[in-house]
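Of the protein chains in this complex, all but one are displayed in their positions.
Presenting chain A:
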Amino acid sequence: MIEIQNVHKSFGPLKVLKGIDLTVEKGEVVTVIGGSGSGKSTLLTCINGLEPIDSGRILVDGTEVHARTTDLNRLRQKIGIVFQQWNAFPHLTVLENVTLAPRKVLGIDKAEAEAIAEKQLRHVGLGDKLSTFPSRLSGGQQQRMAIARALAMSPDYMLFDEVTSALDPQLVGEVLETLKMLAEEGMTMICVTHEMAFARDVSDRVAYFHKGIMAEIGAPEQIFGDPQHLETRAFLASVR
């Protein structure tokens, strides 16, 4: 379970998160929508401790992420994150990209790590690209590789930060399909996205962020069908 309690976060004078409260249960899929600068991506990087927070608490399975005593390297093993820019490691093959962390972080031997990586790469439809270098892959393929790379660590949670935003339109579908598949398999996910149809289809709950505040959260039918807040309505009207 991920518990976010009254989290505040600023970059210099800019207040990005102004008191966020959100609890995500095991197996739940929560999508976060909202305009740019609403703080939704920042929230994800705070959850896995890549960014410090100013006040409040974030607990992952009861462990406080930003506590001094927390071993972040250990904690991050159970929180996979995939970014808008997929960040493939260009000097490694697709297979090596995926086996690197299991081998070096978890200490799994090469053969076993390769078996895990192959399984995950097949899972995302890249079974025939194992020895290819990322530069030979399309953006969509690289993004799916990044998803497999995160999954190879057997995380309990997956965070997706606008994973389709940097892709050519015709490549968006294949990545969303992968995310949908994960959701159906019961993965606990928080997805920051601009893909409204996707949010409606796969989410258990949809949260709308506006200027650092979670303006509204609810079932997708409610958020898309009967938004309560003025800002939510305005936002949804603007993206339709």
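Keep in mind that, in the parts below, a residue touches a chain if its C-beta (ideal position, glycine included) is under 8 Å from a C-beta of that chain, and two chains touch if they have at least 3 such contacts; residues count from 1.
Everything below uses one rule, namely that contacts and distances are computed from a predicted model.
Between the names "Protoheme IX farnesyltransferase", "Response regulator transcription factor", "Cell division coordinator CpoB" or "Amino acid ABC transporter permease", the one given in UniProt for the chain missing from this structure view is "Amino acid ABC transporter permease". Although one chain is not drawn, the whole complex shows that of A:M1, A:L50, A:I217 or A:L236 it is A:L50 that touches it. Contact with the chain that does not appear here is found for just one residue of A:L100, A:L130, A:I213 or A:L236, A:L100.
Across A:V60, A:I108, A:L121 or A:A150, the single residue that touches the chain missing here is A:A150. For chain A, the residues in touch with the chain missing from this view are 48, 50, 73-74, 76-77, 80-81, 83, 85, 87, 89-91, 100-101, 104-106, 133-135, 146, 149-150, 153.
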